[in-house]
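A short worksheet on the structure shown next.
Note that this complex is displayed minus one protein chain, with the remaining chains in position.
Each chain carries a letter (A, B and C) given by its place in the written order, and its residues are counted from 1.
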């Protein structure tokens, strides 16, 4: 029975992690904290009533480190930068759900997240926690950079094509739509019910911080430089991401050939990212639809999957 | 052409007032302000593009008073208390959309709004702006207390019965449901899309500040003390209020008799509050459903109606 | 391992029953059917993918009876009337989710459901499946009338008061609000997204078929005639019921006394119906809020709970 801490329990990802872990037979959540909320967790999250007796306190790293073997950091970016080195130093494994350790270059981090990366040492050694691609590295990792929600849906949908047919790909456009929980749980007029309801809008057009994350790992998968055009939109639903992905090739493919490529890549199937395929009559444009739950496969569920791999549990424990 | 100011243009009521007044042939909006937002109004509210060239500034009362004959105060309660005396002193008429001048007793104000009433002088002379009941007083008013959204729907639905059959009424229960815009436009986790969407909840059960407002004016209408039991709920829609009102009588009434009472009271009909009637087989319980748009008849529209009456315009100008 | 059939798998209740039973260790679903839909169940309900390999066919009662020990009838009322006697005759236990066996008098059935009751024999022997009240009878039942969604929330909220303090109760008003799935899954303009979204309405005011169901069982609980005034409304959410219940007493109660009454009645708590309490300053009006998931405790979950009791399983198996 390993001991788990969740830092940032008042957010959606933190709460979802607790919800999943409360049914996990191999772990026990022994510590939870939040920055601006304290008290019994089932008062903060009534839907968790009966699943937890934990009390949320303001973070005390020393105490947290003493009580935990592994922590989930469900905190805003830049906050992870200050917590991660201290947990690692205390011998606690870290799964970071923020964007702080995903881009491997400090200058890219500065460009997209707007502040200097203060922990370059661990930035270099963090493992990108996309199990379908990096399972072996995850097994040995002490620090996991849990992938962003948009990149998870994009990379799972694109990996089979770019890893095997990268040379024929001319361009990739990702038109992404996310439910409102993807924006996190914070007081903000822009996220108010009356602003998001009966509304739909594009934002950060061709300028979202998840685009370089997709480019980075897609290039690794393809073993050649890849660049996508990425446009996110805000959907009036609580949860879920759908990405409509347009791949233009300079070689014609039949739809059945593409189906084969995907089946071969995901031998056993990845049961939590639904991928659909279509192509135009010219045979040079493929449309992939990729759907995930942004809080499960796009955040807390993938974090639990990473934890399972790190600790040698069956990969799906606590997730079915 | 009279000159109008709107204080609090960044809220829903203020914006709706501007929307209505921009189509009003007898007035011109000459001044708008907000506390935390500045800039072109059609940048703040893109849906008003083409209807206004106004620029929003932080409030300067002196300037506002110089530019306006009448102001709409679409500000939180307690703020009106500080603005109203100064506008009145400068000779500017005031229509206050907050709750600051609705309860006629300072102690009741203290009890329900939690702070001392600092302008008792005007509290005593303010006119309650429910035109269907107080048209004559409104004509001569310099300060209007624009009714709350819940009381508007309740009083219009109840006035015919209590004014004519008050002696037979045993109890009144109001089960009220409001869209989220009724809570105003402010940064708050509780109002976030993900918290209000797919949700429905009762709040301030038997303890809402609109209950004493209903009691006060219902008692005046009935010429006897009346007390309602009032339970509000938050509906996952942007706009609208529906109140289901249960009147228990100790005298049996036929449904057609009740219909007669309502028709006679609202001779020409009140076209913006829809009232439905039903009764149980015993004939001693009536159910009234009362529906308004909380931002129009429940706030900005009623304010415009009051303005029309105060300035001698046709009552419906700008409202159809 | 007992064998279960679900008749009406294309509706929300049928699908929810399958979802719950697919995780139940003591039973196996061996037969599913629907009237107008056929094919693989996970094509009809993609969210059940991975949980079932069943194929849905048009109902063949003989085949169903041969394959099942117990059937869930998730069909419209009047349809159950024709199926129930045939399943019972074949020795198959029946849990009927329709309204066909809830009212114990044929004339009441005729009045509220609009057609003659053709199976009076079983109407007399059916057991009302509200475990919190009729656990012992359910153990021995061959035919369960699974309670309506509104009555479930109402009876659980009212049972403690009426069973112990019935003599002081003067009147009960139930203002009920239900999500759209409560109306079933059928092609209907009135249930279209654009009609229900951003909308809220009362319907069948004081005239809903669940009112006599509530009256009947409330009277049994109270051992005296009880009659409620019941007004349902349609909420723009997928799932869930909230009932705001107003109990007027001719005796004053303190809130803590009421809390005691409820705690004593539900010794161990009923974990799937959330009940809140408030009272007015006179002490003679109590407001109870009662919340359930209409598809779980209000339909399929309660059916599974009844099945567990009938077959001697732990009552909560498959439900946590």
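Following the convention adopted for this analysis, a contact is a pair of C-beta atoms (placed from the backbone, for glycine too) under 8 Å apart; a residue touches a chain by one contact, two chains touch by 3 or more.
Because the structure is predicted, anything quoted here is derived from the model rather than measured.
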Option from C:63, C:107, C:167 or C:197 whose C-beta touches the chain left out: C:197
Touch criterion as defined above, residue of A:26, A:69 or A:175 at the omitted chain: A:175
Missing-partner contacts on chain C, residue numbers: 12, 180-181, 185-189, 191-198, 236-238
On chain A, residues whose C-beta touches the chain left out of the figure: 171, 173, 175, 177, 198-202, 205-207, 229, 231, 233, 235-240, 242, 244, 246, 248, 276, 278-280, 285, 287, 289
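By our rule, only the chains that are shown with their structure count from here on.
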Identifier of the chain whose CA centre is least distant from the whole-structure CA centre: C
Chain centre separation (chain A, chain C; CA means) in Å: 40
Distance between chain centroids, defined by C-alpha means - chain A, chain B (Å): 46
Sequence positions of chain C contacting 2 or more other chains: 198
